[in-house]
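Here it is: the structure, laid out below.
Of the protein chains in this complex, one is absent; all others appear in place.
Each chain carries a letter (A, B and C) given by its place in the written order, and its residues are counted from 1.
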């Protein structure tokens, strides 16, 4: 059995600090062999820089996924080709900087992570997420001989996420949704052995809106006028899931949600 | 203390049957004084008819909310003016058939229910949900002297729902989201006493996509071609929340999620 | 020189009748060698049936393009594989019924027509229109040795249409936009010889909204409530463009807009 810890969208400095602070304990508590984190909001809510990505990797994260915010920090794109452990969605056109999947050797065998992005109510328009993620899963299985495959499905709508779970059921070990920053309560193991959760939730400021301060967002909704949306402060709600997988078959054995408050560490 | 049972979007015949079948037990198990159900998908997934609404009311539902599917069944609009217990979103323009809120007398005092619809990634465009729901909450408090107010926030995005929760915090007893059909795991009581949940989840077929059959939806996502989306079959997942409110102050005391499988009753 | 007559979205029975009635005169007046018509609204505003397509082809139309309404009439999809002169957008996934381009022999040599659909504010999500239409234009030139190529760019936004014109400039003879039903006044020949017009306009009822009756549409905008949108009546505004192309080089020599009223023919 291999145990994968997945943490949803890390938001800003509080999210990064909370993650780094909590990771050793989480790893031990859950017996995690492999850690995947969505880092698309790590840089003050807008993308992630190479330096911040390196910090997370050094803190014990094995693979970082991103999403629609992947290009928010301009220095990321050229750097992505040099760091295969940081992913962008696989359904960009050929020739796009970076990679949509990665295979890592672990003491318990190969583990692959793939990210795919939806097309309903999310920008930019990308290529068909269903056909491409299925093809890539088959390539990972047939050419790379990987059985343990985790997919981060970054999308807005529940229908596109759930359908991706079913579409990849039996081909991958887990499909975990990200992007809405709110954890859903629908964790399950699908018929053919794929663990599924519509949204992992975020790792970001607990009070406010999706990790950001309330007041500017409320003002915008009330007035239809623009505002800046700074990342809010402590405490942090750290959300994610632990997925246990039979490493021989790639079938998920169990999926458990995580959602806990992390207080600001004494410095 | 008054206990309100809220059930999310009821989908099709299986959803209706499961609800009617489970309601007496739920009511007893939770000591519910008042039952609110979102019925926007009751009629084969598309809106609700007067007859189906009456069936739910006769089965013990006190108030039915709807949402973006409210007008799917053409006979509903003229009937809405005759049945104040079936709501449409309050932020339609003046002169729209039906009502966006209702006040009911109960043995424990007045209970109001309001529905409001978001404007992010949901059609049709309506009037400002923040300003209008706040104004209506104030009217219910000041003119109708209601303290126990439950709001169904029907919206797509987590940000619009969470912001509505904060916007009405202290003015209403609960803001419960609907529309995505997937229950979220973020139930909380906000600072000023409003119970909040981003989405209650649905009461509809457990296998498939949001209560509908998987295959046509998967085909559509894979091919970009249209399809019909029939309601799926049994068993049903019945989702919702129980909110306990201090009827003197209108403050929420507790919110608990409900999510259970209902098997097809032997007929 | 080869002269191509392009007519925009034909709407309903009035649009079809006006087109058939006016076509001989238009053909003669402009010396048209080849006629392309967008037929996506021919069947009461919603798609086109095989029978209606055959009528237009028999009336002298050489190629019919469609758009986002292509699948509105369910009998069209299976028939499309049998009739290469009726196109659907080229940027559907592989395996989609029908074709996105066609090459026809004419007395003045080969003429190709391609249709591509945008991705901004138009459904369903399709594959990258820029990369795919460019690749297909290159294939038509290199493998089919066609020089005269007309592209119907079916899209909502001016930016996506104009950018498609520039992207294909020099590769094709003309890029003509459709879908908005309102003719634009920006006809031009781009630097490398491609004729361009953002929207050809429609061939449909002149009074009303985009070929449909005014009252239901106005009611919908005013009330946010649904309505049916029947096709309006006579007279018809017939819009399009005449493009003259050097058949040796495929370069456009001239583009002229057409917009005229067609009165109901005496029957």
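The rule is short, and it goes like this: a contact is a pair of C-beta atoms (placed from the backbone, for glycine too) under 8 Å apart; a residue touches a chain by one contact, two chains touch by 3 or more.
Please read these numbers as outputs of a predicted model, since none were measured by experiment.
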Residue among C:44, C:217 or C:253 touching the omitted chain: C:217
Residue among A:84, A:125 or A:216 touching the omitted chain: A:125
Residue numbers in chain A that touch the chain omitted from display: 71-72, 77, 92-93, 95-96, 124-126, 220, 222-226
Footprint left on chain B by the chain that the document does not show: 93, 119-120, 125, 127-128, 131
Residues of chain C in contact with the chain not shown: 121, 128-131, 156-160, 162-163, 166-167, 180-186, 198-199, 201, 209-210, 214, 217-218, 221-222, 224, 257, 259
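The criterion applied here is as follows: only the chains that are shown with their structure count from here on.
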Leading chain pair when contacts are tallied as C-beta pairs: A-B
For chain A paired with chain C, centre-to-centre distance based on mean C-alpha positions, whole Å: 43
For chain C, residues contacting two or more additional chains: 93, 125
